[in-house]
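Note that this complex is displayed minus one protein chain, with the remaining chains in position.
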Amino acid sequence: MDSFDAISPLDYRYYSRDKNFELLKQFLSENARIKYQAKVEAALAKVLAKNKICSEKIANEIAKACEKVSAKEVYEEEDKIRHDVRALANKIREKVGEEAKPFVHFSSTSYDIVDTANALRFKDAAEQALLPALLEFEKTLMELALREKETVQIGRTHGQHAEPITFGFAIASYVSRLGGRIKAIQYAKENLCGKFSGAVGAYNAASLLFENPMEFEAEIMKELGLKASVSSTQIVEAEPLADLMHAIVSCFGVLANFSDDMRNLQRSEIAEIGEEFSARQVGSSTMPQKRNPINFENVKSFWKQFMPRMNTVYMDQISEHQRDLTNSASQRFLPEIFAALFLSTKRLDRVVSKMSVDKANMKKNFENSKGMLVAEPLYILLAKHGHSNAHETVRELTLKAQAEKKSLMGLAKENKELAGFLKKFSKEQLEILENPEKYVGQAVVKTKKIVEHWKKELGI
Amino acid sequence: MDSFDAISPLDYRYYSRDKNFELLKQFLSENARIKYQAKVEAALAKVLAKNKICSEKIANEIAKACEKVSAKEVYEEEDKIRHDVRALANKIREKVGEEAKPFVHFSSTSYDIVDTANALRFKDAAEQALLPALLEFEKTLMELALREKETVQIGRTHGQHAEPITFGFAIASYVSRLGGRIKAIQYAKENLCGKFSGAVGAYNAASLLFENPMEFEAEIMKELGLKASVSSTQIVEAEPLADLMHAIVSCFGVLANFSDDMRNLQRSEIAEIGEEFSARQVGSSTMPQKRNPINFENVKSFWKQFMPRMNTVYMDQISEHQRDLTNSASQRFLPEIFAALFLSTKRLDRVVSKMSVDKANMKKNFENSKGMLVAEPLYILLAKHGHSNAHETVRELTLKAQAEKKSLMGLAKENKELAGFLKKFSKEQLEILENPEKYVGQAVVKTKKIVEHWKKELGI
Amino acid sequence: MDSFDAISPLDYRYYSRDKNFELLKQFLSENARIKYQAKVEAALAKVLAKNKICSEKIANEIAKACEKVSAKEVYEEEDKIRHDVRALANKIREKVGEEAKPFVHFSSTSYDIVDTANALRFKDAAEQALLPALLEFEKTLMELALREKETVQIGRTHGQHAEPITFGFAIASYVSRLGGRIKAIQYAKENLCGKFSGAVGAYNAASLLFENPMEFEAEIMKELGLKASVSSTQIVEAEPLADLMHAIVSCFGVLANFSDDMRNLQRSEIAEIGEEFSARQVGSSTMPQKRNPINFENVKSFWKQFMPRMNTVYMDQISEHQRDLTNSASQRFLPEIFAALFLSTKRLDRVVSKMSVDKANMKKNFENSKGMLVAEPLYILLAKHGHSNAHETVRELTLKAQAEKKSLMGLAKENKELAGFLKKFSKEQLEILENPEKYVGQAVVKTKKIVEHWKKELGI
Partner (left out) sequence: MDSFDAISPLDYRYYSRDKNFELLKQFLSENARIKYQAKVEAALAKVLAKNKICSEKIANEIAKACEKVSAKEVYEEEDKIRHDVRALANKIREKVGEEAKPFVHFSSTSYDIVDTANALRFKDAAEQALLPALLEFEKTLMELALREKETVQIGRTHGQHAEPITFGFAIASYVSRLGGRIKAIQYAKENLCGKFSGAVGAYNAASLLFENPMEFEAEIMKELGLKASVSSTQIVEAEPLADLMHAIVSCFGVLANFSDDMRNLQRSEIAEIGEEFSARQVGSSTMPQKRNPINFENVKSFWKQFMPRMNTVYMDQISEHQRDLTNSASQRFLPEIFAALFLSTKRLDRVVSKMSVDKANMKKNFENSKGMLVAEPLYILLAKHGHSNAHETVRELTLKAQAEKKSLMGLAKENKELAGFLKKFSKEQLEILENPEKYVGQAVVKTKKIVEHWKKELGI
C-alpha cells in the first residue's frame, strides 16, 4: 500500500513520519503484534520442555521458528483459513520438523496467546517508549519551573487577573500533575497480566497434561516477566488494561490542559510565551504575519480524538459468559492511543525546550492589574488587625476605585475608618501593599519543593 | 512503510485488504484529500478567469497542474515550510508558468480549500460508496424479509418468549430502521457546504478583487456542486458535518443492534440462524467443533470503536473566535468512520446474503412456549366479552399452569368462572387459542407494507 | 423529600429554583410523565369508542379518570405490584365503574403508552418551552449583531490577531449557527412518533379486536397529533428520538462555543465585553475585586455534563429482538437534557441582553495589531498587480518588521522592488493599506444578510 493511500492520519502523517517511528513500531505495529505472539508461543514451548512434555531440542526448534515468522505470511495463511492465531501456529509449524509440529501452540487457546502477548507488548511499550518520553518531558518542565521560579506573573482565575504567582510556579503545577500520571502509568503497567488457562479459563486441556496447570501457567508468565491473571475466562479480565488506559488517557488530559494554558498565554493580547518559529515556516496561507500556536493546538486536537476512546475501553469490559468476540476488533485500535500520547509528549517536549518566555510582557500584564491586586492582602491584614467586616469594606472600595479610576490603596489611605487599622500594619505588610509583586506568597519555595518531591518520587 | 508496520487496524487489516479498497481510497485516503484540495484550487482558477481576474489560458494551465499534484511531493514541501496548504499551492505553482503563478490559490485562505474539499469528498464518499453499499444491504434485507414473511418465530422481549411474530417481520423492522438512516444520510450529505470567505469569514481579501465576493464564492461552489455556507468564519460552521456524522453513527447503531440480534439467534440453545462457514475455516484454535458468529461480533466491535468518536465531533464544534486549530488533527480521522461503516455494511450484506435460517429450530423454540402464549389472547378475548378483571385472572392462571406444569388453555377450560365466557368466543377466536402459531397478528401484512414503503421512499 | 436532600443539582439548584420551573415541570417532571401517559390512555379509550369497542360514555368516564390520576398514587400502587404502567392502569380503573374497567388500557402493551407519551411530551417540551426560549435568544443575538454591525473588532484565529471584522459580524455567525440548530430541532421534533402495535409490534392483540389494527393505531396518533411509527417492535425505533437528542446536543455545542468566545473576550487583557454585575454580587470569597464570567462558565460546564449523554442515546439504540428493558432507566434521564439546554439558553439570553460592549478596548486591541494587518491586503494587491511571489515577499517583510519593530507599510514603501507595484494601486486600495480598520470586507453587509436570512427561515 502506498502510504498516502492509508486512511489513518497516524499512519500517513504522524506516526510513520516521526523520527521515533522505528522505536514505536517495535511495540505498536501489526508486525509487533505478531512478533510478540510468536514470543509467547516460544515461551510455551520452553515450558512444555521444562515439564517434559516435549524435548529441549523441540522447544529450541520451535523458538527458532517463532523468530522467523512474519506478519505477511501469517496474513496470507489467515486469508485461507480465516483464523488469525491458528494461522500463526500453522506458519510456525511449517518451519519445524514432524516431531515438533504437535507441540506448537500445544494445549493453548488463541487468547492464551493474544492476551498474554498484548500485556507484554503494552508493558514494553510503556517501559521502553512512553515512560521514557514522559520522564524526559517531566525533566524539561522541571528545568523550566526552576529557571522561571522567580519570574513574577499574574495568576489568572476565570481568565481574570487574580493574584501574583511566578511563571515557574505555574509550570510546577504541571510538573506535579504529570509526575502523578507517570506514577499512575508505572503502577498500572505492572498490573498487566497474561493467562494460560485455556478456552474457558478452567485449564480444561492443560489438566489432561499437567498435574498442576496453574503452576504451568505461572511458569510461562515467569518466563515472560508477567503476572498471571488471578482469574481469567477465555480472556484476561478487562480491568488491568482499563486501568492502564485510564492512566494514559488522564495523562493526556494533563497535556491538553497544559497546551490550552500555553496557547492562551500566546494570545496576541497576552503574548507571555512563544512557540519557536523556523525561518522558512509559513504561519498562514493568506496572512503572512501570523505565528500560530500550532503545536499546542495539535496536542489539544489529539486529546479530543483519543480521550473519547475510553468509552470503547469501558464497553469492552462487557464480554458475555466466558467471552464473546466483540472486543476483538476494537482492542486492535489500542496501540493508537499509546502512539498518540507518545507523539504529543515528544511534541510538547520539543516545543517547550525552545519556548520563549517574554518577561517584558509578563511584567506589563502584571503591572496593568497591580492597582487592584492589593484588595486581598488589604482585606486580610485589616481582618488580622481586628476589622470585623473587612471583605465587604474592601469590596466596596474596589467598586469605587473602578468607578473613579483611582488606585485602591490611594482610596484606602484616604478612608477615615481604615486609617486606624493601617497604622497597625508592620513595615513588611505595608511593603507588600505598596509593591504587589512581592505578594507572591510561597510561589518560589513551593516551586522548589514540588520539583524536589517529584525528583525523589520518580527517581530522576 | 511496510503495511504491517502500520498502526491502524483499518490500514493493515480491514480497509487495505478489502476488495473495495480501490473505491474507498478515492475519497478517504490522504491521496484523495489532496486530490480534492487540488480540485478546489482548479475550480478557483476557473472562476477567477470567469471574473476576468486571470485569463482562461492561465486557468486551464492551473487546472492541469492541479491534476498532476501528488501527495508525496506536497508532503515533501510541507516538511520544508511546515504548512500543508501552502505546500500544495507551492507544488501547483511549480507546475505553471510565471504568469500563472500569482493566480494559484489566489486570495484564498487555507480553509477555503480544506473545508470545501472535505465537504466535496465526504459528499462523494456518501454518494458513491456509502449510500450504494447501504442500499444494497437494504435490498438484501428486503428480500430476506419477504422470503421469510410467513416463517413463524417466537417474538422475544427481555430475552423471554413473548408473542408470535414471523422472522420476516423481525427483519422488516431493520429494513425500516436502515431505510430511515439511509434517508438521514441522504439528507445530511446534501447540506454539506463549502466556503470561500477568507481568513476570518468576512471576504476581506476577496473584497479587494471583486464587486460581489459572495457571488464569487457562490460561483465556485456551483462549479463544484456544493452549497455555500450561510455564514462561515475561517471555517465552515461545524454543524452540517456533525449532522452527517450523526446520521452515520446512528446508522452504525442500527447495524450493531441487528448484529446483536443475529448473534443471539445463533446461540447454541437458540440456533435459529447460522453464518455460512467455509470448509477450510477454523472456528477456534483449540475447539475444532466451534462455529462462531464472528462477523456479527466484528460489526458490534467496530461500532464500539467508532460510536464514541461522536464525542470528538461534538467537541470540535467548539472553535474559538474566528477559529482555532484544535479541530485540525482530530478532523483528519473522520474518513475512518466512513470506512468503518462501509466495511461493516458490506460485511453484513455478505453474511446475510448467505445466512441460513433454521426453520426447524425456529419451530421447535416456538413450540416450547406455545402453551403459555395464549395468555394474552385469552385475556383480551375474555375482556372483549365482558370479563372485568381478565388480566389478573389470567395472570393467576399462568402461575398455576407453571406450578402444576399444565397447559393454560386446559386450566382455562376447567375453570368454571371462565366457562361462560369461553362459550361466547367465535370459531376463529377459539382457533387462535388452540393454534397459537396463528396468533401472529399483522406480521405478514406489515412486513409487506414496510418493504413497499421503503422501496418507494428510497426509489429502489 | 426536603429539596436539599435531593441529589441532582438540576433538582435542588437549577431547575427547581428557576423562574421557568412551572413551565418546565409540565413536560419534564415525573408528574408530567404520568400525566402524559394518562392522556394517551384517554385517547385510547376515545378511539375504542369510535370503533364501537366500548360506548362513548365509558370513554368519557375513562378520560375523566385519566385527568385525576396522580403520580403519587401510581407510585404507591407500583410499590405493591412492581409494574409502573400496570399501576397506572389500576389507578385509572379504580376511578371508573365496573362496566368501564375492562376498557382501561385495553389491548395495549406498556410501551404503547410509554413511548407514545414520551414522544408527545418531548414534542410539547420542544414546541412550548425549548424552541420559544431558543427563538428569544436568537432575537437577542440578532439585535446585538445589528447594533454592533459596524463596531470594528480584530478577528482572531488561533488566538492571534488575524484580520479585521466587526463585532456584529462575529455575533452573526452565532445567529446563523443557532438558527440552523433551531431548524434542526423543529425538523426532528416533527418526526417523533408514537405506536400502538402491541407487545411485539405485530398488532397481535389488536388483531383480535379490529379489522384494521394499523388504522386503529393511526386514529390514536391523530387524536394526539403524532405520527405513527412506520415500524415498531414493542417500542418505537430509537432513531427519531436520537435525531432530536442530536439536534439538542449539537445546539448545546453552539452555546458552549459562544460562551467560550465571550469569556475569552472578557479576559483581563482583552476586556472587550462584560457580564453585568449586580451591586451586591460577590465575585470571589477572597478577592473582592474579581468580576468573573460565571454565566458563560456555567453554560460551558453544563455542556460538559450533558454532551456525553449522547453516548447513552447511541447505546440505547441497541435493544435485543423485539426489545429488552435496558433502555428503560436510562431514558428516564432524557428530560434532564431538555432542561439543561433550556436553562442555559435562558441564562445566555439574560446575560447577553445586558452584556456591555467595551468599544474603547475593542479599538485599543485592534490598534495594537494594526501595523501588521496590512500584510494580507498588501500581498493580495501586489499579486493582483502582477507580482509573482507576493506572499513570500510579504512574509519576509513581516519578519523584518517584527525584528526591527518597524511598520510593515513603512518597510514596503522603502522597498525598491515593490515601488513599481505600489504606484499601480488605486486610491481606495491605498486607503485600506493606510487605514486597516477599513479592511473589514463584507462584514457589515454579511451581518445584515445573515440576520435577514434567518428572520425569514425562522419566521421571526
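Per-chain numbering from 1; labels A, B and C assigned in written order.
We adopt the following convention: a residue touches a chain if its C-beta (ideal position, glycine included) is under 8 Å from a C-beta of that chain, and two chains touch if they have at least 3 such contacts.
Predicted, not measured: the structure shown is a model, and the values here were computed from it.
Summary of contacts with the chain left out: across A:164, A:335 or A:371, the touching residue is A:164.
The chain omitted from view is touched by exactly one of B:140, B:157, B:250 or B:344, namely B:157. The set of subunit C residues touching the chain not shown comprises 1-17, 21, 24-25, 28-31, 34, 70-72, 75, 80-83, 85-86, 89, 105, 107-110, 198-199, 205, 263, 278, 280-287, 292, 294, 297-298, 300-302, 304-305, 307-312, 315-316, 324-330, 332-333, 335-336, 339. Mapped onto subunit A, the interface with the missing chain covers residues 53, 86, 98-99, 101-103, 106-107, 155-159, 162-166, 169-170, 172-173, 175-177, 180-181, 184, 198-209, 213-214, 230-234, 237-240, 242-243, 246, 249-250, 253-254, 256-257, 260-261, 264, 307-308, 310-311, 314-315, 317-325, 376-377, 380-381, 383-384, 386-391, 429, 432, 439-443, 446, 449-450, 453. Looking at subunit B, the residues touching the absent chain are 154, 156-163, 263-264, 266-270, 279, 282, 284-294, 297, 311, 365, 368-369, 372-373, 375-376, 379, 391-392, 394-395, 397-399, 402, 408.
Note that in this section only the chains that are shown with their structure count from here on.
The chain with its CA mean position farthest from that of subunit B is A. Subunit A and subunit B have Cα centroids lying 33 Å from one another. As a whole-number value, the distance joining the C-alpha centres of subunit B and subunit C reads 24 Å. For subunit C, residues touching at least two other chains, in rising order: 156-159, 162-163, 264, 311, 376, 391.
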